[in-house]
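The complex appears here without one of its protein chains, the remainder shown in place.
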């Protein structure tokens, strides 16, 4: 059969990234010494030089299926090696892989100690440029609680508070490693309070009072996260976004900081 | 050209609803004596008897385009008459139209009086059954604030609170009318506090203290909404759902009540 | 500490369903003799009589965590028994559980036989009413391909085609069982062609020609699904919706059929 994608192209436009998107596959996620089931959404792409007509996209799917990640498991350590395999399979010099997935951390409530699994969103990414340099990055979208300092100060009692999402994208230096749950912890420590799926009444009292004692604007939250990441020697560069789903408005307060890169 | 849709079908399966979905069109929305721009997402469908092969879907789009709702405007009063036109155009006995759109209510902040537009989601629906009876309904998804009574009672200070969405779907009795902003107001009055896009510091103090003085479980909120709708003589039946986007969890508290129908 | 939720309420409004929503937990999914990782989104709720102030929502989370579904696994057979446990834990007469999750079916391409995992959305639900009757249902949202008969007939060559989603919700008769992949198969057989994540060129030829040989309107697709489910003695009632993400429009063609119930 004719190999249409393998032909040459005369438009003189190189394509930085071409591949497949929204490809979901089950995965056993290995994180911080624990493994649990998840489903990862993959973006797999390669660079295409100006003279090549097309990428062989079906090879990207075949490559992923061959990994048997539901049985073998996926961990951050193997990302560079996976990328090597992908690029060889596609006969490509440059390209990347990205997996987005929910991950779960077992937490004990602050007073009762009852346990439950907190969900956060994680992303693992590895990308090699045309310069041959491979970059590994991770991202966590962490759910936390924020309580408004202004509301607390101007009110005789109470203070409005809400769910916030802290999104941290970190590019690691070569030979560095950072766990998803470690990054989640940075956001939790910067928030008015961390949160738990399961809280008994004594825990609810603890979280309520902890947040009231520890008010944070969206600006405070993002600064505390940025200050923590800035001094981490494993971090080459990072971007942080914080979104507060304001409980006194129908819109969000939002901030963004970039560092390095 | 051959009329494939107009042919007969031998499978003996009548189709309750067939038509177009996710069709968005600009609209001037007339609500409570005011008009403002919006964009409505339409579902337009007809009943198809077992012996008819297909519906003429393009006529549904032509019907909508001919209404020129961006200039003429759309209001709840004309829904039955619009439905008449749609069914005639499709030569159908039964069918329905549904428009979902953001709508906006001008509100003044509780202390400063500064004004802004609160967004809520609205739905207008008209549907005629094979029995020839036409039903008109409206739905509002209202953003409000809820504050947890348990958290307030067990804590020495503070109380967790969060954004909530109150979704009210109301089927009206014949010849009855109810404004979207009227239905929004039912949710606002049942909440720990209503919310505003624009609040100055004095307003923020008011909202904070108002919510603290007025704690509501998801159960309280839905019961107060249900109790208000139950005694409204214009209401034939209703469904209410309330979702609290808990600020101490990453999941929601949720409740549902159905009445009549 | 005070038990605020356990108090009585004077508003005389019973709540049909109250509980938690959007609670995601990792799960090992057992389906058709195979197990694979997934993440389920749970809605867990109970009925609340008019005189009871509130539900003990934290018990719903504790109940789910205690199941250890990431290790033990979840299968359709245990749904009624899980529901028993949930209602006992909440001291509730009526209530329900619902799990929504992506599930994966290993498929071999039609010509080359290369294998890959097709993703579909599944729902398992069990619900007991105040009459003490328990109902078990399943839902599959199946991705398939549809090719337009009208476009084929009026055109000298080619025919527009697109991705379609067939959503089938089936309530089972007591003591009946039906697999998710079995229900997925009903949709695949009714479509112009089933689809695969991984296809080689010979497979792509097969799918292209198969769809062209087998054109289906949204009406044909839904009728063929309904006709298949109607004669299945395990099915007490069902609802089917089909949505074609039309490739010649930016909106969808859509149909809905209800049967029994």
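Should a chain be cited, it is by its letter among A, B and C, assigned in written order, with residues numbered from 1 in that chain.
As a convention for this text, a contact is a pair of C-beta atoms (placed from the backbone, for glycine too) under 8 Å apart; a residue touches a chain by one contact, two chains touch by 3 or more.
Just so it is clear, the model here is predicted, and its values are computed rather than measured.
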Item checked: Visible chains that the absent chain touches, using the contact criterion stated earlier -> A, B, C
Check: Just one of B:7, B:88, B:200 or B:234 touches the chain that is missing; which is it?
Finding: B:200
Next item on the list: Would you mind spotting which of C:53, C:128 or C:251 touches the chain that isn't drawn?
Entry: C:251
Check: Which residue from C:9, C:119, C:224 or C:241 sits in contact with the chain not drawn here?
Finding: C:119
Margin query: So one chain is hidden, and I want to know which residue out of C:56, C:89, C:185 or C:201 touches that hidden chain in the complete assembly.
Written below: C:201
Margin query: Need a quick check: the contact residues on subunit B for the chain that isn't drawn.
Written below: 1, 3, 23-29, 36-39, 58, 61-62, 65, 70, 102, 104, 114-117, 119, 197-202, 205
Check: Which positions on subunit A touch the chain that was left off?
Finding: 1-2, 4-5, 9, 11-24, 43, 45, 48, 53-55, 57, 61, 149-150, 153-154, 217-219, 222-224, 226-227, 230, 243, 251-258
Notebook entry, point to check: Can you list where subunit C touches the absent chain?
Noted result: 118-120, 143, 145, 147-148, 150-151, 154-163, 193, 195-197, 199, 201-202, 204-205, 207-209, 211-212, 245-251
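Quick note on the criterion: only the chains that are shown with their structure count from here on.
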Margin query: Based on mean C-alpha positions, which chain is nearest the centroid of every protein C-alpha shown?
Written below: C
Notebook entry, point to check: Per the centroid of Cα atoms for each chain, what is the distance between subunit A and subunit B, given in Å?
Noted result: 35
Checklist line | Between subunit B and subunit C, centroid-to-centroid distance (C-alpha), Å | finding: 25
Item checked: Residues of subunit A engaged with two or more neighbouring chains -> 119, 197, 199, 201-202, 205
